[in-house]
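Below you'll find the structure I mean.
Yeah, one chain of the complex is gone here, protein chain that is, but the others are all in their spots.
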Amino acid sequence: MVTIAFVLRRLLGAIPTLALVVALAFLLMRLAPGGPFDEEQALPPEIRANLEAAYGLDLPMHVQFGRYVRGLLQGDFGPSFKFRDFTVGELIASGLPVSLALGVAAMLLALALGVPAGSLAALARGQALDRTVMAFAVAGISIPVFVVAPLLALVFGVWLGWLPVAGWEPGRISDMALPVAALALPLVAFIARLMRGSLLEVLRAPWIRAARARGLPERTVILRHALPAALLPVVSYAGPAAASVLAGSLVVETLFGLPGMGRHLVQGALNRDYTLVMGMVIVYAALMIALNLAADLAYAWLDPRIGVERRR
Amino acid sequence: MTGSLWREARDALLHDRLAMTCAVLLVLLALSAIAGPSLLDYREDQIDWSHVAAPPFEAGGHWLGTDRLGRDLLVRTLYGLRVSLGIALAATLVSLVIGVSWGATAGYCRGRVDALAMRFVDVLYALPQVFFVIILTVVFGRGPLTILAAIGAFGWLTMARIVRGQALALRERDFIEAAVVGGAGTARIITRHVVPNLLGPVIVYATLGLPQAILVESFLSFLGIGVQEPLASLGNLIADGAAEMETAPWMLAVPAACLVLVVFCFNFLGDSLRDALDPGDR
Partner (left out) sequence: MSALLEARGLTVDFSGRQAIRAVDGVDLTVAPRERLAVVGESGSGKSQLLLACTGLLAANGRAAGSVRFAGRELLGDPRAAAAVRGRGIGFVFQDASGSLTPHRGIGDQLAEVAMSASALTRRSARDEALAMLARVHLPDAGALAARYPHELSGGMRQRVAIALALMARPRLLFADEPTTALDVTVQAGVLALLARLCDELDMALLIVTHDLGVVAALADRIAVMYAGRVVEEAAATALLSRPRHPYTAGLLASVPRLGDRGELATIPGAPPVPGESFRGCRFEPRCPNRAERCSAFDPALARIAVGHVACHFPLTVDGSQ
């Protein structure tokens, strides 16, 4: 059951994870052989030294870390090494709304399609509907985002010409349609499979039979007794789902040319732009942790047995 | 796992025609990847100026067409398969070794060792894998070796969890007790008695872990932070194909189909293996 204590406990548990992410990212970055300026044309040593001093790269590790964390707490992710005119914070801020919109839309679409599909497959077990849905599902999880996305773009964008394949005007749904669909498809498949298995198992539970034995109409039994219990594994999956959506968004944003964080991250990785990559990773990690937290809370809300202190 | 359980599983599997088809397909694909390029006329970096961006089945002996630099697509795809499979296999092997030893030790030793070991796994599990893999490629440079290390670094987590669960259960079995009474040391018990009996689930999850590894590697290669040109990986072949898909759709279709086929077969086979070894109600 969701109590204040439960929420606080979860929140406190999330902080160390985030701290770990920051520390790990920082450590890995600073361990890198060579520095961010290696790929520039040959710099005279004094200029390089000046640059490094300007960015604080000549200070001892723990001092750098301290400065970085202090900056983080103030919302300052440092300057981008490659995009000299922008700070990482600015780049993040410009890309975040797009990526969030993309990700949230994809997850909502995946739920809206996957849960009913899986449920119907379970209820029609063994029949044609079940087999068709499951065949699609297996195909869906075997086809990665970076194959689905170009295919969708090809079919719906180029051949049929229904939807645009590039560009982004805030608010234009048609711009979002293909990217969101591409991102959502593998997720729909997974959720459908998960939902089907879960509902089938719940329907075998003795309390479902007992509910029927009370004379409740089948629709009530399915909707108000079986489904909420069957949703639990799907809610648990929210965490890994978010991870896969985040990863997929990198592909989708790159492919469709969307001005989101993902594209910046990929550029940063290609350019070895340390601060940018680090900043992005931290923001993504924070998003995922937040989502995991929300999923935990949703789970506890759905299943009143969770969150209760149990004596071992 | 008793001998009879193996036999039951093998029988169940052999009767599953779809699973067997997948297995056969995989073997064929692997063979083509290994031997194919040497049997075909063209080399993977060989440029055929007279047939640039040619569709499949056109003259010139390019069965599946060429890419925009005139390189034979079939050969490049097979090469890409070789690279992707190779990296995935190596990475899965690494994950296996680390994961099995970690999990078996944690599950068998229990108590503080177990708690600590699994806490470590939990913490790593919570971290966003893809991003750390990306960081690693930024830090250590792009290329097959980095990818391998990166995938292996996260791939062992699931294996460790599964193995630990199995080891916990195994610990209670009589033959373990017999070994302990017989004076065998912990390490010996783990290697000689615990691990061999875990093989079933290990094989299943290794089979399921391979397509995961292939997908991660292809994903990175697609974005350009994995395997680099001119080396071919299914991922960067797909990226090239995506760029040209309006004018030369076969450039996308061939490597994509290959990737999907391999991943699908591994997934299906792994699923069937899992069902065969532990029949639930699918």
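For the reader, a short list of remarks on this structure follows.
We just call them A and B in the order they show up, numbering each chain from 1.
The working rule: contacts are C-beta pairs under 8 Å (C-beta built on N, C-alpha and C of every residue); 3 or more make two chains touch, one makes a residue touch a chain.
Note that this is a predicted model, so its numbers are computed, not measured.
Here the chain not displayed is in touch, across the complete complex, with A. Which of A:47, A:108 or A:210 touches the hidden chain is settled by the complete complex: it is A:210. Summary of contacts with the chain left out: across A:115, A:229 or A:285, the touching residue is A:229.
Annotation for subunit A: contacts to the undisplayed chain at residues 1, 205-207, 209-218, 220, 224-225, 228-229, 302-305, 308.
We adopt the following convention: only the chains that are shown with their structure count from here on.
Put simply, the C-alpha centre of subunit A and that of subunit B have 23 angstrom between them. The part of subunit B that touches subunit A in the complex is made up of residues 123, 126-132, 134-140, 211, 215, 218-219, 222-225, 235, 238-239, 241-242, 245-246, 249, 252, 256, 259-260, 263-264, 267-268, 281-282. Across the interface of their complex, subunit B is touched by residues 17, 20-21, 24-25, 28-29, 31-33, 138-139, 141-147, 149-151, 153-154, 158, 197, 200, 204, 243, 246-247, 250-251, 254-255, 265-266, 268-270, 272, 274, 277-278, 280-281, 284-285, 288-289, 292 of subunit A.
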